[in-house]
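Entry: chain A
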Amino acid sequence: MQPLEKTGNILPLLHEIRHALEDLLATGQTMVIDLQAMPFAPSELVELKEILGVGEVSAELHALGKSTIQETAFSGAWWIVHFNIDEKMISQTIEICHIPAILMAQHADIQMGLQQLSSTLGGVSL
Partner candidate 1 sequence: MSAPTLQKGLNAFAEQIDAPIASFFSSCVHCGMCADACLFYTETGNPKYTPIHKLEPLRRFWKQEYTLMGRLKKALGLSKAISDEELEEWKELLYNSCTLCGRCSMVCPVGNDLAYMIRKTREGMAASGHAPIDLVGASNRSVTIGSPMGVRLPALQAQSRKAAKETGLDIPFDQVGAEYLILLSSMEIMNYPEYLQAIAKIFKQAGKTWTLASDAFEATNSGIQIGVSDIARELVSRVVNAAEKLQVKTVISPECGHAYTAIRWDAPNLMGRKLGFKVRHILEVLEDFRQSGLLKTEGLEESKITFHDPCQIARRGGVIDEPRHLLNLVSNNFVEMNDHGKMNWCCGAGGGVSANEEAHEIKIKVFNRKVTQLKELKVDTLVTACANCRIQLEEGLEEYQIDLPVVGLTEMIAEHLVETK
Partner candidate 2 sequence: MNQLSLEERLRLHGVSRRGFLKFCAATASLMALSPAMIPRIAAALENAKRPSVIWLSFQECTGCTESITRSHSPSLESLIFDAISLDYHHTLQVASGDAAEHAREQAMKDNWGKYILVVDGSIPLGNKGFSTIAGISNVDMLIETAKGAAAIVAVGSCAAFGGLPKANPNPTGAVSIDMIIKDKPIINVPGCPPIPVVMTGVLAHFLTFGTLPELDHLKRPKAFYGQNIHDRCYRRPFYERGQFAETFDDEGAKKGWCLFKLGCKGPTTYNACATTKWNGGVSFPIESGHGCLGCSEPNFWDAGSFYAPLSTPIGHVAQNAGYALAAGALAGAAIGFANKQKSSQAIEKHEEITVNDLIKGETK
């Protein structure tokens, strides 16, 4: 099978990212682009990834399956992929923000961790 020709959706998407980065600088407005909601030829996502490139930060999350959070070569634009516990992709997005919300520690988790730490310390005499 020969490589398929393209939908032409990459260019407008790149423009959308550019506008979103401008907004982030100007107003602090964040944005999420759901890549699963728009059509791409099979080769186009690969191409998009190549154009956006790899930036400074790369993180992996392990909660209900793996997630990869990769800053693109354009700081402030993040490529985020969530997988489920069966390692199937469940969502693929580009987020425009200072730091993706999913990386932030959550109050409930901090609380639970704190409890555990306290009980551990309570059982050990210093």
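Candidates were picked such that all candidates are chains of the complex that A comes from, given by their letters.
Here is the rule we go by: contacts are C-beta pairs under 8 Å (C-beta built on N, C-alpha and C of every residue); 3 or more make two chains touch, one makes a residue touch a chain; residues count from 1.
Because the structure is a prediction, the values reported are computed rather than measured.
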*Given the complex, what touches chain A, 1 or 2?*
2
*State the interface residues of chain A toward candidate 2 in the complex, per the touch definition above.*
1-2, 4-8, 32, 34, 36-42, 44, 61, 63-65, 67, 82, 84-86, 88-91, 93, 101-102, 105-109, 112
